[in-house]
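Note that this complex is displayed minus one protein chain, with the remaining chains in position.
Now for subunit A:
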């Protein structure tokens, strides 16, 4: 059995989610190869070769893969993937975009967002916004799988010494092109990788009030998230959204401030180790999942909390 892991990267650095995906591959068992597709990716390929447990790195360095457009990358992965038993990618926006296209090209069903490996062909994944866990078995020749990063502890980024092999294949479908991108800038830890997450909801009342959360987060070394209500109200940009349709997080500590706790929000955070809820409505559903609940006005509680930690 040989497993192909698609590296998550931005052409400059390897994203941490790749380490969780390699961890899932290690649980399946067998040789692990990592594919780095992009443009000017030699540093990323070198970083991938350092990952503990990786046997080989395939580097597809071509202008056609610069922005990882699925129309170009999926045929490459499908072509390379034919000889593998499993193809894995992190369930990031990139992985979700590319991998189903690979699965269809290989004529196999995909298994999305696995949270555990039961055996080489059986996996667990959440359905219905995390309200049920399905055990899925695949008899496909090549098993195509996306991995929920928070379900697996990352492997060490150092300690490996895999050989890097260049892949010459260039697929350019010529039906799509990159126009531009707008990335939100932040000095705080990345939301999905942070040990502590502080999230605000509609109860924050406006975007300006999020400064109280930022102050608390900076004191704790935490990332700041938000509920959909806060995003839709325009308080914060949408890449901060935690939930079924946003990001899935599982930090050591999740502090929900002014968030009622709708099913869709809980789907994104209920695997956190410790959940703290601060809400003035003591009937709010968030208190049913919170380890520690504080019924209080957040505008008094948050500054006080910031002083005490």
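The working rule: a residue touches a chain if its C-beta (ideal position, glycine included) is under 8 Å from a C-beta of that chain, and two chains touch if they have at least 3 such contacts; residues count from 1.
Criterion: contacts and distances are computed from a predicted model.
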| item | value |
| --- | --- |
| Choices "Sulfide/dihydroorotate dehydrogenase-like FAD/NAD-binding protein", "Ring-1,2-phenylacetyl-CoA epoxidase subunit PaaA", "Copper-containing nitrite reductase" or "Electron transfer flavoprotein subunit beta" - which one is the UniProt name of the chain not shown | "Electron transfer flavoprotein subunit beta" |
| Which of A:1, A:63, A:169 or A:274 contacts the chain that the document leaves out | A:274 |
| Residues in subunit A touching the chain absent from view | 67, 69-71, 74, 92-94, 96-105, 107-113, 122, 126-140, 173-184, 192, 196, 220, 228, 231-232, 237-239, 244-245, 247, 252-253, 263-264, 270, 273-276, 282, 287, 289-296, 301, 304-305, 308-309 |
